[in-house]
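Here the complex is missing one protein chain, while the rest keep their positions.
In this document, chain identifiers A and B correspond to the written order of the chains, with residue numbering beginning at 1 in each.
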Amino acid sequence: MQLIWDGLFVGSFYALIALGYSMVYGIIKLLNFAHGDLYMLGAFIGFAVLSSLGGIPASLSIGALLVVLLLSMLLTGTAGVLIERFAYRPLRGAPRLAVLITAVGVSFSLEYGISAIAGPNPRSFPIRLEGEVFNLIGARVSLPQIVLMIIAGLLMIGLNGYIQNTSTGRAMRSIALDRNASLLMGINVNAVITRTFFIGSALAGAAGVMAGAYYGKIDFLMGFIIGLKAFTAAVIGGIGNIKGAMLGGLVLGFVEAFGAQWFGGQWRDVFAFAVLILFLTLRPTGILGERVTERV
Amino acid sequence: MSAVLEVKNLHIAFGGVKAVDGLSFDVHAKQIVAVIGPNGAGKTSAFNCITGFYKPTAGEVLLKGAAITGKRPADIAAAGVSRTFQNLRLFPDLTVLDNVRAGMHLYGGQNWADAIFHTPRFKRSEAAYTEEAHRWLDFVGYTGPRGVPIRNLAYGQQKQVEIARALARKSDLLLLDEPAAGLNYSEKQRLLELCHRIRNLGTAIVLIEHDMGLVMEVSERIVVMNFGREIAEGTPAEVKANPAVIEAYLGRDEDGEVQSHGDA
Partner (left out) sequence: MSENVDTTLAPKKIRPPSGRVSRLFESKWLGWVALAIAVAAPFVNATPYALNIMTTAAIFVLLASGLNIVVGYCGLLDLGYIAFMAVGAYTSGIVAKAFDLPLLFTIPVVLVMTVLAGLIIGAPTLRLRSDYLAIVTLGFGEITRITANNLAITGGPSGIFGIPGILKIGDFDFQQPAVFYYVTILVVAGFVLAAARLGKSRLGRAWRFVREDEDAAEAMGIHTYKVKLLAYTFGAIWGGFGGVLFAGHLSAVAPTSFVFLQSALVLMAVVLGGMGNMRGVVIGALVISLLPELLRDLAEYRYLAFGVLLIVVMLFRPQGFWPARGYEPERKPAEEREAVAVAGEQR
């Protein structure tokens, strides 16, 4: 039971980040390597905002966290938009290799940019969510965990509603299907791509702030492994598929929790990547993805 | 005479779209066969099934009597099929000569150890590759520069090189997907003459083409497709007279009357 709960909790983080990966991929078929670093950026923006606000009474911490969360989402989203505008957009239509290398460059710049500004050593987050631990049907659960999961859940529900019900959401789906046709239909493709980057980055930023508040420590490389994990989650669910990303995050969370239990915690990451490779070899389209024949 | 290529009841569907829906035809040695039909009729998809780029959902493809259905494109190429693509698929950053050398990959003649130690065998084989590449460029009548990246060349020249590359494969069967698209009149005339010379090498040709004048002149038999189906097959004269073909090409009014172009 404990394993299921832990898997669910970690999985919801993965899902939040995987969403951005998947959305961006769905729309412009770009694997944004720097996505994990946007999560890191979000955490540091949250850190900066909190520090500049000065001391916050502990009793207010959840409310304050929400404000900081929104602010960080806004800023991280903007950062994502700028990255797209200046690094990726000029390369649209360029060979895939060039774009991928650019993404590696963006990731590098973000990591070492933050390292140069905030220093290479881990920083402790100004607020740390602490709460009593209680028993819930056999699992040890803490209040902050529940709060964070509710926030993550709300964000995902909100996103889903946005994509299903708004015109931008419809435009996103249509661009994912066929960019040229969408262009002909009069959809402002660039605007939609910008919005996608904003939302994806904002979600990653939110996850960053939440992770900072929960674990209490942040550092400039914190996005590296989690970026890989989020990609794994996106692939498991079927990359480009929004519901798939959520599902993939949760599945990966479980798989990891059980893997760590069986093989020991130090093999956790190895296990996760092994799952990724397995999936890519056996079912590259993921759980919810459809097989497509690439045009020749 | 035994058939070089036999296509039997070929099917492929993408989601709900039945791109090829029961196509059958034969190609005999030294024959030139044209596949015609409106855009979206499934001609290119049929080529892609024959050459292994798409896996047919049903049907069979035989090359010189042996089944090649669903094999890997490289294996089908090795078995003796060569092709060009509807939209040029050259290697843009490589030289004209290197592009043609691609067609000669299966000649072998050297391995990696030869390359690392520059053995005499390696030098001989490289010289032979270059000679042969020049020969095929000459054969297609290419007169442009040969040592420059192909992306810098004019469209017509690129089309010539793509055919030279396919010919260098020395296959029994050559599939040309719209070789005349974008060419001017005199270039088309040269293409026509080239097709005859290729046929004289002993290679059978299947070509997709929209230019009816060219098709009627070059081909011995014509396969007409529409909506994935084969709606007619025969000599140019037979096809021209076939009502189903006229209907497919010119469309039909609601009341079933054949439209003529003159009306508008």
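Side notes on the structure shown:
Criterion: contacts are C-beta pairs under 8 Å (C-beta built on N, C-alpha and C of every residue); 3 or more make two chains touch, one makes a residue touch a chain.
The structure displayed is predicted, hence computed values, not measured ones.
Considering the intact complex, the chain excluded from display touches A, B. Touching the chain that is not shown, out of A:Thr102, A:Ser182, A:Ser201 or A:Asn241: A:Thr102 (per the contact rule at the top). Annotation: of B:Gln31, B:Ser45 or B:Gln158, B:Gln158 touches the absent chain (contact as defined above). Within the set A:Ala87, A:Ala139 or A:Ile287, the residue that contacts the chain not displayed is A:Ala87.
The set of chain B residues touching the chain not shown comprises 51-53, 72-75, 77-78, 82-83, 85, 87-95, 97-98, 101-103, 105-106, 108-112, 114-116, 118, 122-127, 129-131, 134, 145-149, 151-155, 158, 165, 169. For chain A, the list of residues touching the undisplayed chain reads 30-31, 33, 87, 90-91, 93-102, 104-113, 115-116, 224-225, 228, 231-232, 235, 266-267, 269-270, 273-274, 276-277, 280-281, 284, 296.
One rule holds in what follows: only the chains that are shown with their structure count from here on.
We define each chain's centre as the mean of its Cα atoms; on that basis chain A and chain B are separated by 46 Å.
Residue ranges of chain A in contact with chain B, taken from their complex: 293, 296. Within the complex formed with chain A, the chain B residues making contact are 14, 48, 53-55, 85.
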